[in-house]
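Note that this complex is displayed minus one protein chain, with the remaining chains in position.
Labels for the chains are A and B, by order of writing; each one numbers its residues from 1.
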Amino acid sequence: MDNANYKIRTRDLRFFYGEKEALKGITIDVKPNQVTALIGPSGCGKSTFLRSLNRMNDLVEGAVVRGTVLVDHIDIYGPEVDVVALRKKVGMIFQKSNPFPKSVYDNVAYGPRVNGIRERKVLDEIVETSLKQAALWDEVRDDLSRSGLALSGGQQQRLCIARALAVGPEVLLMDEPASALDPSATAKIEELMYVLKENYTIVIVTHNMQQAARVSDVTAFFYIGELIEMDETRKMFTNPSVKQTEDYITGRFG
Amino acid sequence: MHKGQRTQLGQDREVVEKVHRPTLELGITGGPHSQRDGEDRGRDPLWWKKRLRLSEFLAEKLVMLVAFVSFALIVLIFVFVFRETVPLLLSSSEAKVGLHPPEEQETYGDVAPLVTERHQTPKSESKGASMDVSGEGSADIKNLSGPMWQPVSSLPKYGLFPLITGSIKVTVVAMVIAAPIGVLAALFTASFAPRWAKEFLKPAIEVLAGFPSVVIGFFALVVLASFLQSVFGFQYRLNAFVGGLALSLAVIPIIYTISEDALSAVPKVLTEASLALGATRWQTALLVVLPAATPGVFAAILIGIGRAFGETMIVLMATGNAAILSISPLDPVRTMSATIGAEMAEVVFGETHYSVLFLIGLILFIFTFALNGIAELFIRQRLLKRFKGN
Partner (left out) sequence: MIGRKFLDFTVTTVSASSALFIILIVLVLIGDILLNGWSTLSWEFITESPMQGMTEGGIFPAIFGTFLLVVIMSFVGVPIGTVTAIYLSEYAGQKSIFARAIRFAVNTLAGVPAIVFGLFGLGFFVQFVGGGVDQVVSGGAELRWGQPNILWSSLTMALLTLPVVIISVEESIKTVPRELREASLALGATKWTTIRKIVLPNSITGILTGAILAVSRGAGEVAPILFTGAAYFLPKLPDSLSDQFMELGYHIFIMSTQSTDVEATIGIQYATTLVLLALTFSLNFSAIFLRYKVRTRSAH
């Protein structure tokens, strides 16, 4: 097990919002180039877990992390670790699409720019490839200068994906990226994930059981801050080994 | 094997090394696949290493420094206003040592001819020969608490009493006018006014709040004073009443804004419950809404008092500025703030008069500071209540 090549590993990860323990010792291994889905009833700590993988939770005042998170075998909570570098490597897509109030171009170019890329030609290229990867290029190519906020909900979310890709991450964390979208926009995002996993490691939180079944290779079931079961998606959805998982998947609670 | 409980430095390192070394041997696969610079970075085994970002570091330090400077400046206000009164405190403690005999003390109170006073000074000087200024009427406690303010005379008198009572008189007049008007208008807005009425009132308040005090003072001096005198036949054109009335124009917006804020923060549930019980709108307003907003309204009045007490230009222009002791609001008065405003430009730096003016400023400062502090407590209490109510 230890020699296996995992992209992300957590060991007994505990997370506290002040007094409240939101994660009660999560141990998970995430393989590269796979989609790992996190499911569970709302409030069970999926987002908290996801956000502790790129240390976005550092922004929460009074939050305490215990346990270990390894990304590429580096303990990301170690004292020598550079949070900025970590976040470049581990990108994030939020539940609510959050494009900057800037043009499509400037949204995508934001990451490269803050990393010091100035030449227009390089930026143009990055913007184009990122938008292509996010399957948005064809819809916005004729007017990259329009505001990102002028796009439709689904397009905005894909813009956010393009923006994240432009930084050159290796991992993409997605927190219910399609929960606010209509079915056709959701289908586009799901297709996209299928393509993206060839090049990226994806961890996605989803509320939607069918979505988890459709897009993921591995599924982890969370319940009140604990990891109940984690297995290959096919197995989880056909033959879960824990009763609670089965109840949840079949919609008996949650 | 990893037992959680990290957060200690030693353990952190251990974990990093334990897992990091074997990987290096294996070589990292599954790295990035984005076509660009990602590939290089993925090969960099030290991608995680913290690096010094100079601009980030400097920016943070600079921001903290500036925040500290603005804090320091605020503290310095107190320090420097206080600093200039220090000579005064020193001299007055000195004066206490050579205390005047009691029977002479009373002559200060009288409107005695200068001769008597000159007569008396050498006597007291004989004890403290080092005090060369005492002949010019040093500002000891006795002098400061005297009933006369005559800083520019051969024997200056620095009695603060008329100034303090003057400030109080004008403030009382202003508050008697401004408090009811401000609070009632706020009550009107919060629980009764139709939409269109609010649309007149709110901008009017903003406009009134935007009037520079010198303009209100000018209006009081040129228009209000003459008008009131012609109507009521005041003996003095400029007096405490005119000043207080003008001052109330500056205070009304403050009282209105803060109490309106408090009144409209009263939970809708309360009003609805009261109305459901058959109370009229105005019973609800007076018996439910107003009591519920009492702390906020009280804070509004306190802050209004602070503003009225410290306001300078209006009283300087509209009160007549005579430092006399009287109860009648129709006599001219000289307030503390107006005294500073009128006399500071003419005094010699460092002399007694100068220090006394700073002392007046210090009193103003401490008084308004205390008022605002108390008001803030009230407002915060209201906020707390509001949060608890949720």
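Criterion: a contact is a pair of C-beta atoms (placed from the backbone, for glycine too) under 8 Å apart; a residue touches a chain by one contact, two chains touch by 3 or more.
Bear in mind the structure is a predicted one, so any value in this text is a computation, not a measurement.
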Subject >> Chains in view touching the one left out >> reply: A, B
**OP:** Could you tell me which of B:Gln229, B:Ser264, B:Ser326 or B:Asn372 touches the chain that is not displayed?
**Re:** B:Asn372
Original post:
Among B:Val63, B:Leu90 or B:Ala273, which residue is in touch with the absent chain?
Top reply: B:Val63
Original post:
Tell me, which residues in chain A touch the chain that this view leaves out?
Top reply: 54, 56, 59, 61, 84-85, 87-88, 91-92, 94, 96, 98-101, 110-111, 114-115, 160, 163-164, 167
Subject >> Residue numbers in chain B that touch the chain omitted from display >> reply: 53, 55-56, 59-60, 62-64, 66-71, 73-77, 80-81, 83-84, 180-182, 184-185, 187-189, 192-193, 197, 200-201, 204-208, 210-219, 221-223, 249, 252, 256, 280-283, 285-286, 303, 306-307, 309-313, 316-317, 337, 340-341, 344-345, 349, 357-358, 361, 364-365, 368-369, 371-373, 376
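Note that in this section only the chains that are shown with their structure count from here on.
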Original post:
Roughly how far is chain A from chain B, going centre to centre by Cα mean, in whole Å?
Top reply: 51
**OP:** In the complex, go through chain B and note every residue touching chain A.
**Re:** 2-7, 9, 12-13, 15-16, 19-20, 22-23, 26, 28-38, 41-42, 47-51, 53
Original post:
Considering the complex alone, what residue numbers of chain A touch chain B?
Top reply: 2-3, 5, 7, 11-14, 25, 32-33, 64-68, 70-82, 84-86, 88-89, 126, 129, 165, 168-170, 198-201
